[in-house]
Each structure stands twice: as structure tokens, then as C-alpha cells.
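All protein chains but one are shown in place.
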Amino acid sequence: MKKFILDLTVVENQRLNYQYVLLKLTHKDKLPLILPGQFAQIRVDGSPETFLRRPISINFVDTERNELWLLIQVVGPGTRRMAEMKIGETLNMIVPLGNSFSAPNSLDARIALIGGGVGVAPLLMFGEWLHRFGYTCNFMIGARSKVDLLQLDELSKYGEVYTTTEDGTYGEKGFITQHSLLNTPDFDCIYTCGPTPMMKAVARYAQENNIFCEASLENMMACGFGTCLCCVTETDKGNLCVCTEGPVFNVTNLKWQI
Amino acid sequence: MKKFILDLTVVENQRLNYQYVLLKLTHKDKLPLILPGQFAQIRVDGSPETFLRRPISINFVDTERNELWLLIQVVGPGTRRMAEMKIGETLNMIVPLGNSFSAPNSLDARIALIGGGVGVAPLLMFGEWLHRFGYTCNFMIGARSKVDLLQLDELSKYGEVYTTTEDGTYGEKGFITQHSLLNTPDFDCIYTCGPTPMMKAVARYAQENNIFCEASLENMMACGFGTCLCCVTETDKGNLCVCTEGPVFNVTNLKWQI
Amino acid sequence: MADLTTKLGTLQLKNPVLTASGTFGYGTEHLDFMDLSRIGGIVVKGTTLRERQGNPYPRMAETPSGMLNAVGLQNKGTQYFVDHIYPNIKDYDTSIFVNVSGSTVDEYVKISEIINDLDKIPGIELNISCPNVKEGGMSFGVSCPLAAEVVKAVRKVYKKELMVKLSPNVTDIVEIAKAIEDEGADSLSVINTLLGMAVDAKSRKPILSTITGGLSGPAIKPIALRMVWQVANAVKIPVVGLGGIMNATDAIEFLLVGASAIQVGTANFIDPAISVKIVDGIDKYLDDNGFKSVSEIVGGMII
Partner (left out) sequence: MADLTTKLGTLQLKNPVLTASGTFGYGTEHLDFMDLSRIGGIVVKGTTLRERQGNPYPRMAETPSGMLNAVGLQNKGTQYFVDHIYPNIKDYDTSIFVNVSGSTVDEYVKISEIINDLDKIPGIELNISCPNVKEGGMSFGVSCPLAAEVVKAVRKVYKKELMVKLSPNVTDIVEIAKAIEDEGADSLSVINTLLGMAVDAKSRKPILSTITGGLSGPAIKPIALRMVWQVANAVKIPVVGLGGIMNATDAIEFLLVGASAIQVGTANFIDPAISVKIVDGIDKYLDDNGFKSVSEIVGGMII
């Protein structure tokens, strides 16, 4: 897919909670086609500590409004600066990057999208695609506490939403991989994005139950478009770049210690 | 004089012309005593190219409003960032730094304050002091063109203002050192701040006519408070730091090739 | 529009802007962003005799105005390059250099011989920062006799533009540059990365899987400029300057201190089209300052 370097303009900055922000951006021209699971490499101006671009998943594309959404978790100087963006400011990004989630192989497939933390970001967009193309999907979202659960309203537009919190303040108590829905393993496809330990637990569950499973990795990146070879993950085909061969991998190809 | 590290808050950002901005700042506590000719070392946040602080003269102190003024000429990333400061933003500075202009030795002294470009910055404050203590002073301000003449209204509150422009669009045509007022050399004291070639011409005039003359230098500084020894100028006492022994020097002590 | 051509030994480049090895892939990754025919040349990824998987992840750490990398020469080997990559890139309208990396003199020679037969590759860049396996891991590039030995051996079999890339991790770069010049190198590229390291205070672990890695980016520009200046003043062959070049002004600084051409490295990650912008910026600088050709500013620093 052709990649573009675009200056997008912030149209909305919605503070979701103490460490999450939803940025909505637009462009004077029509946004390029972006697939669910793809990401952008974002240049952070005005921060002396952010020499390299920052990879951020595409959270949603609103084609009618020509809007692109980014869900930002503030963890350091780059994401802090993004979270402080004001309406009218521009953000320079290279987009779209990476591969995408693969479509389930049948419209009847029982699908779970399992996310944790900022990992819900690509799942919203993927859920909307699945919904649009007639699939039925279930979102399973885990978080530390109620306040950390994100975009539940948005997600519920495209499928059932199941939640767990570690402290039991919302949904079932525990990790998302302990959710009762998983007691009877009748899913055909699982897609997951979130902290690596969570994704590994999901992968283990999928492998044990012979379920197709894709995970979206978040390796550290220097370029984001395949030149630097910094972002590799070990696979059965050797070291592959997460930015071009991923971020989405079938977990059976990953050399994860699970 | 005791130096302070202060966070001042912008209360006004006045764009004077295409490359000059007047910043007015205040502090929750009373501003410390600052003498005319002194400067501040300003930390420029949010600019990856400004590792070191930037020295900026104190343009004016409005004790009633507890305001400190900075006159900024945009020449690079640091001054650009300062010029973009919005009301309510804070600027971290070390202040007051350096020595100050010396008082003329008699109330009858005929005084010229000769400035060029951003060199008017310390002269406004010095003019106000002279005026307040009963001296009479003449401001002689040179610029390339009418648009580059700064703060003439402010200056005129404290003394006569004479101007030259290189293109003749305002005041006499030529350099300020060619102003007709200097044809009869009847000044007792000259104070100057501006581009080095201008200050050298003023110094030459003063020396030829045996006039007391002080110049405020603008050497490159790393610290601004006497530790790094980077800002030296050659004097008859050896290399002296402009940030502590200056910025104001009696031109007879400088080893200028004039 | 000034004359931007520059000469590296026998080879004429259309302009002095190359892209640095390991930071521009094989050019293909940048096709969406720019027109490869606009730049003077491309130095492709480090190529070893046999396929290498490189180092384990993590291979990268961001540092103040720079980055560390520990890619470890991941590549598919020389024969794969010849069979599968060369055909795709040979018709690019720009000069392609292969960055040759070995861990014995023999390996360097074998790769160079193979590349010598490729019509559309006008030159190689010898990367002598790799550890010498026989001498116990010390890099060829930090020892005069070792550097001389490998260049001498490659010179015998390689007939086109032989550029040798110097390591900055040395006490006296001039001494090594001269030894390499004496063995018949056509040009020198200065500098490769500086050896650095990064630690995460929180986890108390090194950030790179290899603990140490190569520092690149604007942080090293002052060191690179100094080394290019020292080398250019000491040798007669052309010097290609690199290290932290982010824009045309940086590039011009390298030309002024004596580089006949420059390479853009880490900057490609931040702006994949930066090399073309640097060509345009150099052009504008020459015009604005009344120079008719690049050669007028090479070594044009006024002391």
C-alpha cells in the first residue's frame, strides 16, 4: 500500500481519563485507505526528548467526516506532547504502515477481539470493519480498574462487550483471560492487542484450544517502514520486522515462550 | 546581587513588527531589584535545538504592576519560541545577571543613549532610571528602515529621541553615528548597545572626542553567571567574563580594533 | 542551478548526497516518498558473505538527539543479494554502492570479488568496523595494520570505486586514514557509529540485547565534523562525510570542512524524503551565495 507523509489537523482532543486521550484529526484532502491494524509514525515536534517518530495505531477512521482517530496512552514525553495537542495544531505522520488483521474465513465465525490497556486502539477499527462486512464479534476488554476501561460505548456499537477489572470495580473480577466467556472455548478466531503478558496468555489459550489467533505487537521502532531492521521479532521464518511483516502476526509463527 | 531562578508568567505578548516581540511577564511574588543593563538567562522549553539558556536584556521593569519586559528579536529557534509564548505560559529565568550601566557623574551631564536593533532593549530601562533620578537624556536610535525602529513612544517618555534609518524612511538617512546631533561633540557620557560594528563606531567617536563611553556587549554565553568562562572579551585586565564583569564595559578597557 | 556533480576518484556522482548504509534499505522502501534518481547515490545495507540473522531484539534505544542500534548486520548474504536484490535495483538511475562487511580478510575479498562482477554497481564501501574473528574480535577499523591488510587484499580483486568507511572509535583517525590511502583506496567515508550504551534505570537492565551499540544522529555531528576535517586535511583521496546530517545546512558544514560528498543516515528514519530535500537545499545555498559548483565549497571553510 502506498504510504504518505501527511500533516493532519487536530479537530478534537478528548481527555478520556487520567492517562488516556482520544485525538481526532482531519486532512484537507481525502484520507488514504487505511486497514484495521495499521499504524502511523508520528513526528513529535517541540519535545527535545523525542528524536524518533512514535508509532501509534489507527484507532478509527470516520470516512464521512474524513477523520482519523488516535487513542493515546501517556507514558512519556512523546505521548504527553500528543495528548497536549490543541485544536488546529498539526501532527505530521507517515501512514498507513504495517499489515492488518486477516479476515475470519467465514461469516459465521465466532470472533473474539481481546484487548488490554491501549491495546483496544486497533480493535475498535477492526470491530467496525467486521461489523460493516457482516461479521458478529465480541469485544473482551481487561483493565486494572473501571477508570482504565476505554471506549466501551464505541465498541458496543459493533459487538457485545465483555469486561474484567483486576480490582473488580467493573465487569468480572480478574484478568480478561479469566473471563467466564472463555470457559467454553467455542471461538473460531481470536484477535488480540495489549500488554505482552496478556497477549501471551491469550495465545496460550488459543493454542491449547486450537483457535486461530492473531496478535498485534508493539515493538520499539526507529523508522516504521522497513529500513532500519530494529523492530524485529523472532518467528519461524527468522527475525521479521514488526513494522512491515507485522504488527499483526499469527501467534503460531511467533517464537514466544508461552 | 542575589540571583534568583524564577518562573515568570506571560501577561502580554505584543508583536511589534515582523521580527520583534515585546513580552510582559509577572511573578506571584515581588520581582527582585534589577539594575538597568542587567539581563536574564532564559530557559527555552519545547525547542529541541535550544540546549542552553538564552541571554536576554531586561527591557523594563514596571514596579507598580510587578511586570518585567523583554524585547525579543527573532533570529533562531530560541527567540522564535519566546516570541510565540502565549498569555499564561511561564518562562524560567535566572535573574538578575551582570553589572549595570554606571550613573553619569553629574546631573548636568549631557547624555546620549545610542542604540541599534535590539540594542534599544536595555536603553529603555536605563533611560527611565536616568529620568527618574533627574538626569536628562537623549536617545539616538538607528535602524535599517522605519519598520525596524522600536519603542520610540516608550523612549520619548524619558528623553528626546533622534533617529536614523539606512534607507531614509524615517529620521535622518544613514547610520546613527552619522546623525547630525553628533556633529558637535558636546556629550559628556555615551551609553551604547547594538550591533558590534555600530558600537565600535560609537566607541571611536567617543574616544576621538574624549567622551565617557560604556557599551553593552552581547557575547555568546553558556551559563551566564560566571562558571563556564565561555563569554570572555579581551580587556586591559585580560580575558574578562561578559556575564559577570559585563555586559557593560567602559570602552577604554576593551581591546577593540577600532 | 549550480553544478552539483562531484567526483569520487574515477566515479562521477550527479550530486554529493548519498544515503548511508543500513538507513535506507535497498532504496525500495523509500520509493513511495521520493524519486531515487534525484540523489547522488545509495549505499545499500551491510552485506556479509553468508546470511546473518542479526542480534536479538531489542536492537534500538533512543538517546538525546540520537539513537543506538545493534542490528548486527542482518542480511541474506551476498549470493542472495546478487540473485534477488540486484535485479530489482540495478536500473535505478543513481550510483549504488554495496556496503561490504566481513569478519575475516578472506570474507571481504570474496564478497568484493562477487560484487565486482555486477555491472551496475560502480562501487563498494568497505565497512571495517566489524570485529576480526581471527584477531579475537578487535575491529579491523581500529588498527592500522589490520585496516591496511584488508584494504590491500580487497584492492587486488576489486577494480571499481573502493570507498572505505572509517570507525570513529579510535585515538588517531588520521593515522588509519593514511594507512588505507596508501593501500590504494579510492575514497574514505567518515564516520561509522560511535560505541555507546543505554540502561533503563527502572528495570535496571541494559536496553539493547547486546548491551552496547552504535550511536548515530545529530548527537555525533560535532565529532564527525572534526574527524572529516582532520582526515580531509591529511589525505589526497576524496572524503565522504557523514554523522548526524539532518538537513542541508548540516550537509554544507561537512562539505565546507572538506567532504566531497555526504551521506544521510538516521535522518532517513525521521523524514524518508530528506535526502532529496538536502540536494535541493545545497543547490539553493550555492545559488544564494554565488557559487557555480559544489566543488567550490568543498574544503571551503575560511580559517
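Letters A, B and C mark the chains as written, and numbering starts fresh at 1 in each.
By our rule, a residue touches a chain if its C-beta (ideal position, glycine included) is under 8 Å from a C-beta of that chain, and two chains touch if they have at least 3 such contacts.
A quick note: this is a predicted structure, and the numbers were derived from the prediction, not measured.
Student: Under the definition given at the start, what are the shown partners of the omitted chain?
Tutor: The undisplayed chain, in the complete complex, is in contact with B, C.
Student: Just to verify: which one of B:27, B:53, B:179 or B:200 makes contact with the chain not shown?
Tutor: Checking each option in B:27, B:53, B:179 or B:200, the one touching the absent chain turns out to be B:53.
Student: Just to verify: which one of C:58, C:72, C:123 or C:244 makes contact with the chain not shown?
Tutor: C:244
Student: Of the residues B:35, B:72 or B:94, I need the one that contacts the missing chain.
Tutor: B:94
Student: In the whole complex, what residues of chain B lie against the chain that is missing from view?
Tutor: Given the touch definition above, chain B has residues 2-5, 43, 48-53, 94, 219-234, 238-239 touching the missing chain.
Student: By the contact definition given up top, give the residues of chain C that touch the hidden chain.
Tutor: Its contact residues with the unshown chain are 61, 63-66, 68, 142, 169-172, 194-199, 201, 203-206, 211-212, 215, 217-223, 225-226, 229, 244, 249, 252-253, 256-257, 285, 297, 300-303.
We take it that only the chains that are shown with their structure count from here on.
Student: Mind having a look at which chain is the central one, using mean CA positions?
Tutor: That would be chain C.
Student: Could you work out how far the Cα centre of chain A sits from that of chain C, in whole Å?
Tutor: Distance between chain centres, rounded to whole Å: 36 Å.
Student: Determine the centre-to-centre distance between chain B and chain C, using the mean Cα coordinates as centres, and give it in whole Å.
Tutor: It comes to 47 Å between the two C-alpha centres.
Student: Could you pull out the residues of chain A that touch at least 2 other chains?
Tutor: Within chain A, residues 48, 51 contact more than one other chain.
Student: Quick check on chain C: which residues sit in contact with 2+ other chains?
Tutor: Residues 65 of chain C each touch two or more of the other chains.
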